[in-house]
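In what follows, a single structure is set out as structure tokens and then discussed.
Left out: one protein chain. Kept in place: all the others.
Chain lettering (A, B and C) follows the sequence in which the chains are written, and residue indices restart at 1 in each chain.
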Amino acid sequence: MIKAAVIGATGFTGALLARILQAHPEAEPAVLTSSSFAGRRVDEVFPEIRDETEYLAYEPAIVSEMDVAFVCYPHTQAHPVVAELRERGVRVVDLSADFRLPAEDYPAWYGFQHPRPDLVQEAVYGLPERYRENIRGADIVANPGCFPTGMLLAVLPLAGWLGLDLVVADSKSGVSGAGKTPSAKTHFSAVHDNFRSYTEIGHRHVAEMIGELGRAAGGEIPVSFTPHLLPVDRGILSTVYCRPRAGAEMPDEAALRARYQDFYQGEPFVEVREHAPALSEVQYTNYCRVAPLVDRQAGIIKVVSAIDNLVKGASGQAVQNMNLMFGLPEALGLEGRL
Amino acid sequence: MIKAAVIGATGFTGALLARILQAHPEAEPAVLTSSSFAGRRVDEVFPEIRDETEYLAYEPAIVSEMDVAFVCYPHTQAHPVVAELRERGVRVVDLSADFRLPAEDYPAWYGFQHPRPDLVQEAVYGLPERYRENIRGADIVANPGCFPTGMLLAVLPLAGWLGLDLVVADSKSGVSGAGKTPSAKTHFSAVHDNFRSYTEIGHRHVAEMIGELGRAAGGEIPVSFTPHLLPVDRGILSTVYCRPRAGAEMPDEAALRARYQDFYQGEPFVEVREHAPALSEVQYTNYCRVAPLVDRQAGIIKVVSAIDNLVKGASGQAVQNMNLMFGLPEALGLEGRL
Amino acid sequence: MIKAAVIGATGFTGALLARILQAHPEAEPAVLTSSSFAGRRVDEVFPEIRDETEYLAYEPAIVSEMDVAFVCYPHTQAHPVVAELRERGVRVVDLSADFRLPAEDYPAWYGFQHPRPDLVQEAVYGLPERYRENIRGADIVANPGCFPTGMLLAVLPLAGWLGLDLVVADSKSGVSGAGKTPSAKTHFSAVHDNFRSYTEIGHRHVAEMIGELGRAAGGEIPVSFTPHLLPVDRGILSTVYCRPRAGAEMPDEAALRARYQDFYQGEPFVEVREHAPALSEVQYTNYCRVAPLVDRQAGIIKVVSAIDNLVKGASGQAVQNMNLMFGLPEALGLEGRL
Partner (left out) sequence: MIKAAVIGATGFTGALLARILQAHPEAEPAVLTSSSFAGRRVDEVFPEIRDETEYLAYEPAIVSEMDVAFVCYPHTQAHPVVAELRERGVRVVDLSADFRLPAEDYPAWYGFQHPRPDLVQEAVYGLPERYRENIRGADIVANPGCFPTGMLLAVLPLAGWLGLDLVVADSKSGVSGAGKTPSAKTHFSAVHDNFRSYTEIGHRHVAEMIGELGRAAGGEIPVSFTPHLLPVDRGILSTVYCRPRAGAEMPDEAALRARYQDFYQGEPFVEVREHAPALSEVQYTNYCRVAPLVDRQAGIIKVVSAIDNLVKGASGQAVQNMNLMFGLPEALGLEGRL
């Protein structure tokens, strides 16, 4: 039985992690920490959950017995905790952005100098469909951002296959992506019956998209990305427009789909579909559904991908990474409705 | 007082037309027709409306006294009625697609041979911001599609200004755009807490977009368009990605906004904004809000536009056209919340 | 032109008041105050509103020229401001609870000793359908609570007509009733796709219900009231179950409706309906719709009433009261969609 700690277990991702681990046949959420709710029980904070575990205040000592810790802290607050955990030999899946980029990119994208480039160097980007083998041996896994997960799974099959000279990623996310802290932007009256874009220029997830896509393609591809806020709770649907380089031959739809099917052959959580998926097909699951389509008139390959932002986009993928790190079947505890 | 008929007055657009006309200081909805509700009163069909007018069954005779008729029929069913109305000298605003395209484009885009190319030839595309002068003298105005309205208002300022080699238009529409007829796709349980794309390839509104954009730019520009269904009732938000031709110089944001402000100088219903608009800013109004932004990293001009699909995207714009046709102030009866 | 101040003009009720007054033909929102947004413009805070007025910080001096002030402060914070306004001779419509109850009831229901029983004594309860004449001459009008408004309009026609021995009022309110301040309870993810009751025992609005109903009936009637939170923005629908005293004869539905029609004869904003109203019939209007029904099997008169909580339940009714106070037509500026 793997002993797991969830550091920051009362936010949306931490609470879901605790729930997934509680039902996991080979792991248990042995320590749940919370700064706001230390001393209270899970079922007091989340009356819909039947779990009497008590939240603890975080201090490094309480996690030293753990096999793995999931760190659910905001960026800049996660890396010190990750460092403490590594000193105690605890393996880490970090859900923040603190280990996703090369150390030298933090000043430009996140506005701080990363104090631990050594740990950044050691970390593996936790997208199993791309780095499965490295994840198995990793001690620090940087769990990908929710938007990059959906976008990269849509585009990666094209990256090494067709030369692209532009990717437009138009993503629409449920409100849970904005976190649990109440704000004017997440007030029901501001979201309900409404729709808007946000951070239209320079969203931080673009750094992951450009980096990973360029790595896969062997050269940087421009990415124009816009996130939007849907009046739904869960899920990200991304409509991704890929433009082949001038002169590249446009595949027909059968060849395109075959490419995707080959690429994702055997993947437990990526499903290539003929029809563009609706959010409802993936909500509350760890599945990503991807439908590649040919827009011949415009010379564009259009890919629609759908994930649940909190599951495949965060906590589910984190457990998928844990399964890999500990030699368990990759899909263990992640099938069905979570 | 202008006497107006609404042909098909119990669908979403027809009912809204009746309501706008009822409050209009210089027009009156003298005849409302309905095939399903002939003989019943407005306030029986729409209990929230305080109007005791009785719906009539359509026959050409009842509209001969009218100054103008708004035809709210599906495509292929509208053109015969328009022909009958023109024979009786009634001026027409047609909300269907039957007069929006060149006659020769109907077989390819709408699957039928248009029987009245002469009337098509005569019709003016009813986008006042582009064809204001022609609309004043028109006897048939083809009211634009809802998606083209939002998309064209976003892109037209660029068309004659910068050379574009690609436009990606990603649009998200409220459910009222799908019409009032109940179906599996508009069932509450299918839409609520959900989100999806539809008609990803070959949506008919693309024909209007390519045609009008090419006309403005002096040459065809490829358009990749995807409509999506939001769990909201009203509004279309379009995120439009415009790629300047290789070698074109990218404007800075101030120059870009200045171009838009010049282009829409004096327009009663287009507002150029610094921040991308939310749907709530335009719902239930005839306003279109447009925010042009520079995504320098990707080499893209990103424009977010928002309209109410039933108002500026249909019935409000139809009344705006009527105002022009009859020499009234263009904004009459269209200000404020409709 | 009546000069009106809105004290606290950036909350939901204050902002709506400003909007109604801006369009009012005989009044103008001459002063808008805001503690959080002093120095900023209306259209900066509410981008959907086209109004460049600047918010001021409240101080008594700035309102001395006003004919009337609407006070939109929380209870206990309103009465000192009302006192200051009265000293300067400004007439007041107070939207808080500070003047709705007899002074001696404040300790029990609101937990404070009211320091100005003299002003409480002077205030008139601003339900025009009941106290129209007193409101005309009042200098302080206590605008009713949103729940009492809908509940009393449902029950008052029975109060003097049938002896009742129990009233059960089950009310369902949109989220705007909870105010604009972000909280865990109004977070989109907590409200969307959800439904709950709250303050099931001892809600403060019960004091108004019991008081006013007892006054109308000539003796106290027990009231069991439960408010619930709907995943909608606007409106209150109340289902009110009235039990006639043992031995009272049950009217038939025609007689019952006739009683309601008589009672509300000539009322500009109460509509007696045969079919129970939906929220959508009254949202964004100052109308209350009431449908009385006979549940003979259970020996109950069931009344369904619907209002918009921010309009008839707050700001619209406040302007209706202002109209009465200043001898204007009662419905001025309040018709149609607000």
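Basically, contacts are C-beta pairs under 8 Å (C-beta built on N, C-alpha and C of every residue); 3 or more make two chains touch, one makes a residue touch a chain.
Note that this is a predicted model, so its numbers are computed, not measured.
Chemist: Using the document's definition of touch, tell me which of A:280, A:305 or A:321 contacts the absent chain.
Modeler: Considering all chains, including the one not shown, the answer is A:280.
Chemist: Going by the contact rule already stated, which one of B:84, B:193, B:271 or B:330 would touch the omitted chain in the full complex?
Modeler: B:193
Chemist: Out of B:233, B:253 or B:267, which is the one that touches the chain we can't see?
Modeler: If we include the chain that is not displayed, B:233 is the one touching it.
Chemist: Can you work out which residue in B:175, B:223, B:242 or B:328 touches the chain that's missing from view?
Modeler: Once the missing chain is taken into account, the touching residue is B:175.
Chemist: For chain A, which residues reach the chain that was dropped from this view?
Modeler: 23, 47-48, 192-193, 273, 275, 277-278, 280-282, 284, 336-338
Chemist: Since one chain has been left out of the picture, which residues of chain C touch it in the full complex?
Modeler: Answer for chain C: residues 166, 168, 170, 172, 193-198, 200-202, 206, 222-226, 228, 230-233, 235, 237, 239, 241, 243, 276-280, 283, 293-295, 297-300, 302, 304 touch the chain left out.
Chemist: Which parts of chain B face the unshown chain closely enough to count as touching?
Modeler: Contact residues on chain B toward the absent chain are 12, 175-176, 180, 182-184, 186-193, 231-233.
By definition in this document, only the chains that are shown with their structure count from here on.
Chemist: Specify, for the interface formed by the sequence copies chain A and chain C, whether it is same or different in terms of residue numbers shared by both sides, with half as the dividing line.
Modeler: Chain A and chain C contact each other through largely matching residue numbers.
Chemist: Can you tell me which chain pair comes out on top for contact count?
Modeler: So the chains sharing the most C-beta contacts are A-B.
Chemist: When the centre of a chain is set as the mean of its C-alpha atoms, what distance in Å lies between chain A and chain B?
Modeler: That gives a centre separation of 39 Å.
Chemist: Centroid of chain A to centroid of chain C, CA atoms only: how many Å?
Modeler: That pair's centroid distance is 47 Å.
Chemist: Give me the residues of chain A that touch two or more other chains.
Modeler: As it turns out, chain A has residues touching two or more other chains at 193, 231-233.
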